[in-house]
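Apart from one protein chain that is not included, each protein chain of the complex appears where it belongs.
Up next is subunit A:
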Amino acid sequence: MPVTRRFLSRTYVTGAVVVAWIVLWVVLNGRDTLPLGGAQLTPLHNRLGEAADAIDANRNSNPLFLYFVNYIRLFLDAAVTFVQALISQPSFGRPVPLVGWLGVTGVATAIAYLYGNRKVAVLTAAGFASFGLLGLWEESMDTLALTLTAVALSLAAGIPLGIWAGLSDRFNRVVTPVLDFMQTMPTFVYLAPLTLFFLIGPASATVATMIYAVPPAIRLTAHGIRQTPPATLEAADSLGATGGQALRKVRLPLAKRTIVVGINQTIMAALSMATIAALIDAPGLGKTVLKALQTLDVGTAFNAGLAIVIMAIVLDRVTSAAGRRVETADRTGRSGGARLRRVETALTAAVAVVLVYLSYTYVWAAEFPGGADLGSYVRRGADAASMWAQDTLVTYTNGLKNVITYALLNPFEALLARSPWWLVAVVAVALALLLAGVRAAITAAVGCALLVALGLWHDSMVTLATTLVATLLVMVLGVILGVWMGRSDRADRVLRPVLDAGQTMPAFVYLVPILGLFGATRFTAIIAAVVFAAPVSVKLVAEGIRGVPHTAVEAATAGGASTWQLISKVQLPMARAGITLAASQGLIYVLSMVVVGGLVGAGALGYDVVAGFSQHQLRGKGLAAGLAIVVLGIMLDRIMRAAASRAGSSPASR
């Protein structure tokens, strides 16, 4: 078995590199660590700051702005304002929006019914009613208006790009780093600069949301297109299908499930921006959350966060049901019931129109009646729960924090941040070479050089330590829960709402309770990142497990494999592509929370970014810190993927 021997020797060399690192670290501890004080700046940081100033000064004279950026801004503002005028803001000289609560609820329910099924229609009606019952109708509609605009534009751009990336390897290679960049670049970094380009308000908020929300649509569309089994394509080919036909009749239908997952992710990502966009005066629920944070009013923040979660769940279920419906319709054909379907559509539309008319005309249908104020109960309940948790759990949580900090985080951080920078760089390149090959080694070398050049090496290493620990926890959760969910439909039903909540509940809502539990520490940042990043990993692992062919599972079961053997020998190895995707997405989501970590005591790059957003003279440094986060993300992701595919190519080694 030559493969095994080679693998073993590689393991030994890897071990030797790590041991050498630790030995050298003991000797060289604290030398050449390139620290940079809180207010210290490098010339690069100053130049970046000056560039921002230049944009500020030339906004109304530069042709790029006059003929391009300013038009985009006008278009986006008009688009959002138009949707707001329809559903959320008093408009056209009326004291209420064109369509009141009854009309919006009616239309949404009708859409859910026609494109989904009766169940999601009921869910939609209940969800929209709950916005009013929580006392947040107008705010919810503002959020919906902004989200719908951003998602519509994201999909219009994202799905064609995704198809292209799915068909063309070259384009895929070009676009992947750009997507990584967009997803890992912390929103805070481009939020203030965006207001330089698109001014304060909905336009900037829409662009910020799109930058963050479009990558999942592109990525998962491409992923779906790529997953078409070669045998199916060959069959289509041998039947004489052209490239376009193969795309429309074979690849797209087969990719539909994955594309819908991508649309869901885009919606989730867009909604998760609701609070952050509120920092530049984006309308909606996010504002309520931020306001509540100023007075540490957990109840009010939770109430608004709950509305965001409900909105996410409704949109998610409707898109999924619509996806399934199209899928079954494709399979069964449209032979029977076409006439019935037309009648059904006409009637549903008629009801919706009536409801819209009512809400246009009558106050009771336009403004949500304020009778049952569910919101105040939710607020009080959340307040009490958060108080209880903070008061009673604090002794245990403190212990947990200390164990993980002293046993895992501090040694890790010491090793990374207290070693000389050149030592870490050499080790990183060596490990990348051993585990992932030459290309990854080059990526690692370039990445390390960039971190040094950005002047933020030390902060990057501190952030890296926190990120790696968080990603580790995310993957532990991802594999355990993902396998459970992938194997059991019941687990799926129970877990999915919880995961949706974790992904869409704005971090700002649970910051106060976890701060109470863990204090302003790096561990708090890790918890916040895990809450946000674990759901996507769990979902992708589950998706991978579900994608394992039934025949393989049946064969193994018939062969007498136990459940444990089935999971470890068949399902996990065969779902490797999904798990790798889960790990890299998990990592990227963790990195996207680095800035939130900066708000709760994690310091380092996250703090630099927040500081750059709030202090004028630190603007350049904040920008550099954002770039450093991106460099870390791309570097880790590349190495991880290459390592995974290499480990995959030598299965005999395990």
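Throughout what follows, a contact is a pair of C-beta atoms (placed from the backbone, for glycine too) under 8 Å apart; a residue touches a chain by one contact, two chains touch by 3 or more; residues count from 1.
The rule we apply is simple: contacts and distances are computed from a predicted model.
*Asks:* Any idea which of "2-oxoglutarate oxidoreductase subunit KorA", "ABC transporter substrate-binding protein", "Alpha-ketoacid dehydrogenase subunit beta" or "TonB-dependent receptor" UniProt assigns to the chain that's been left out?
*Replies:* According to UniProt, the chain not displayed is called "ABC transporter substrate-binding protein".
*Asks:* For the full complex, which residue in A:Leu355, A:Ala382, A:Ile526 or A:Leu636 touches the chain that was left out?
*Replies:* With A:Leu355, A:Ala382, A:Ile526 or A:Leu636 as choices, the missing chain is touched by A:Leu355.
*Asks:* Looking at the full complex, which residue from A:Tyr12, A:Phe68, A:Phe82 or A:Trp364 touches the chain that isn't shown here?
*Replies:* Considering the complete complex, A:Trp364 is the one touching the chain left out.
*Asks:* Please identify which residue in A:Leu86, A:Leu199 or A:Leu233 touches the non-displayed chain.
*Replies:* A:Leu199
*Asks:* Which residue from A:Leu279, A:Leu454 or A:Leu623 sits in contact with the chain not drawn here?
*Replies:* With A:Leu279, A:Leu454 or A:Leu623 as choices, the missing chain is touched by A:Leu279.
*Asks:* Against the chain that's been left off, what residues of subunit A make contact? List them.
*Replies:* Its contact residues with the unshown chain are 37-39, 53, 56-57, 59, 93-96, 100, 118, 192, 195-196, 199-201, 278-281, 287, 290-291, 293-297, 300, 337, 340, 343-344, 347-348, 350-351, 354-355, 357-358, 360-366, 390-391, 394, 401-402, 405-406, 410, 511-512, 515-516, 519-523, 598-603, 606-607, 610-611, 613-619.
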